[in-house]
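A protein chain is absent from this complex, but the other protein chains hold their places.
Coming up: chain A.
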Amino acid sequence: MFSGKPVKATFKCYLPPAQTDVKTSPIEPPIKLEPRFLPGEIIVNEANFVRKCISPDNGQDDLWGRLICTNFKVSFIPQEPPPKQKAQLSHLLLGQHDISLTCLEQVVTVNDTRGKRKVLGSNKKLKFNPAELILYCKDLRVIRFCFDEAGPESAKKVCLAIAHYSHPADLHLLFGFEYQGLRYHEYKANPVNGSDPKGGTQIPFFDRPSDWDREIKRTGASEWRVCSINEEYVISHSLPEYIVVPVSLTDQEVKQYSTSFSDGRVALWCWNHRNGSALVRMAGLKDPLAQKKPVEKILTAITKSHRQRQEVILSDLDKSLPNIQDIQSAFVKARQICTLDPFEESEERWLSAIENSRWLEYIRMFLKHSAEVVYNLEGRNVSVVLLEEEDRDLNCVVSSLVQLMLDPHYRSLNGFQSLVQKEWVMAGHRFLDRCNHLKKNDNKESPLFTLFLDCVWQMTNQYPAAFEFTEAYLTVLSDSMWIPLFSTFLFNSSKQCNDLLQEFAKNKAIPQDENHTVFFPPVWNWSQQFSSRDQTLFNNPMYVGKGAACVQNGEVKTFQRTKKAFSSTMRIPSTSHRNGVRAEEEHFHRRGSLVSELKADFSPVKDESPSERFFRDWFSRPADQQGLLIPLVLPSHVVLWKLFFLRWVPEACIPHGGPATVYHKVSQLVDEIETLQSKLRQYKGASPRGTPVPSSSGPPKDQTRMYFKATSPGDSPASPDILNSSFPFSPVGNLCRRSVQGTPISKFLNGAKTWLSTETLSNDTF
């Protein structure tokens, strides 16, 4: 594939001299990187002697190589790959320098002479020979290539090819179809792996009645039943084929009432509280002026399904939350501030810039609204119906957040994935439109799912032991939206997915029998993307839950702060944290600095509302990680998700620091605990009379759940060099903005020096 053209004689002088000594190292010989292609992937265009910019200011760290555009990705093959970097997340489908075409947000070329920029779309013409190509990616990377040594024509062609192929005219043209079609034939020829549509995962898809039945049983929703009236999508194109309805409603009634709702989206059951209250989502009426009777009938049925026949609360999200355009514009601003604006210049107004983006404000609004719903379900024991005109955007966020707060099952990895499957994929969130995979309709684009992941992150940040997964998992999940191989994020509804696959099969003359069919695997089978070792990065070592290190045999329970050793004899007053005041008070009044200090601080106090009291009571007790969780929504406690927004920013990368150092430490400890546990099992497993033979090692190292293993006594306790605040991602070369102004020292202060000195650029595990 890679022809390995002889290197030009002039080439050597461009190589960074610093790497020479590394290259001579006998331990890590440089491995020639070859382009790797997936089945069905073909080269569309390519250019040689392209320079990938690594640092914005000088070219000395830049990489030379071959830029390839395929029907799946933009790939860069460095001529002289730097040594492998250990312990970095490596993707099985995409190399370190690859970008999937679906991940491209904008393709920009820069004119040589005047620096004129041109945004390239599909079938655009390019009047000048590009000097630079800048790829703005949906995962917030900004990658820059220079064509100073590449032939002008081939540079132009590869740019146009990238622009063209990143704007597919039709969903069919997304690489996933080609890929899965070929995989079908592969499986057919070699059925060892089987063509399990679930790709080997245990996640319920909610595409069959049994998945819903299990959920009904799990939540104790005895007054609800699975209804198959939407089989073949006869009443609604966007609802799943099987839905859960109150037992008091007949199929005929469901069908009858559904006609009044937008896209036939009659009330969709989400979850049941043990106390009998239910969480239901519902679309608006087709004709808002029409009779409200169907709604009343449905609400009555929901009331009947409540053990205590409690009233139903309608929560209209369109009225209380930002709309999809607001969310999109907030995200665009946040991205601009975090990754595009020059680092040093944006420092001074950083806080107000973040505020002005409104991203954090929206996060808070969603968390707060969800907490209110939780109050109604838990505190007031009433059923809640989430109302949104289409029931396909805001409802997805709120319904899933509410369930995360109320039900610890969804805080496990599998539970979380089933939640996304249930409330997003099967509920018909328009991933295709909201991700704008076809780049056709910008005003339908909105990062609802990213917003949801950020909300989840806020909760993991506040309750670090309550979730089985890590922030690296959430980040990787968001990145997976931009790989067009998984059914999860490609379609607007399950019907669309089915229809398109059938059509595709027909065109490719693939028989549609029961056992063998073309399918799109969901994202949940993570071994498609990552090695099993890398998948251990998803495991939160602090998790208190099923399978967690501590709770397993119930011997060590919740840790209580040790009583102050001297509390009785010394009688030191605890002036610290506990000056008894507890409240959920939302009393706000602006204070100008001119107003006297006293007046401002001694303003009158509003009475508490019942929900405020509910929250105050909850906050005054220690949180049960396996019980109800309510997020703190004080503006001071909803903060920027740094790993997501800043992971590519070299200046923001803390060498040897950041949350990864804690992750490292706790992982090692948990690994040690698990090793001890397995030793105990070995002792116990041995016959009591015989001599138990302890094996010299713990569990096989590749089977442990932790990414970092316990150190043996000989090892140095120092933190591994790979740890930094971007871990497990590397900022190097992934964010190359235009030069940042600044003195040498300011660059140092920005961390530039430290990251450059430790940088290593590639891993070859592609």
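One rule holds for everything that comes next: contacts are C-beta pairs under 8 Å (C-beta built on N, C-alpha and C of every residue); 3 or more make two chains touch, one makes a residue touch a chain; residues count from 1.
FYI, contacts and distances are computed from a predicted model.
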According to UniProt, what is the chain that's been left out of this complex called? Choose from "Histidine-containing phosphotransfer protein", "Phosphatidylinositol-3,5-bisphosphate 3-phosphatase MTMR2", "Ribosomal RNA-processing protein 42" or "AP-3 complex subunit sigma-1-like". "Phosphatidylinositol-3,5-bisphosphate 3-phosphatase MTMR2"
Which residue from A:Leu321, A:Val670 or A:Leu735 sits in contact with the chain not drawn here? A:Val670
Answer key for A:Val119, A:Ala169 or A:Val662 versus the chain not shown reads A:Val662
Which of these, A:Lys297, A:Arg380 or A:Arg616, touches the one chain of the complex that we don't see? A:Arg616
Chain A residues touching the omitted chain (full complex): 343, 347-352, 354-356, 360-361, 463-465, 542, 544, 549-550, 555-556, 558-559, 561-562, 564-566, 570-591, 593, 597-598, 600-603, 605-608, 615-616, 619-620, 623, 632, 634-637, 639-640, 642, 646, 649, 651-659, 661-662, 664-666, 668-670, 672-673, 675-677, 679-680, 683, 691-692, 694, 696, 698, 710-713, 717-719, 725, 745, 748-751, 753-754
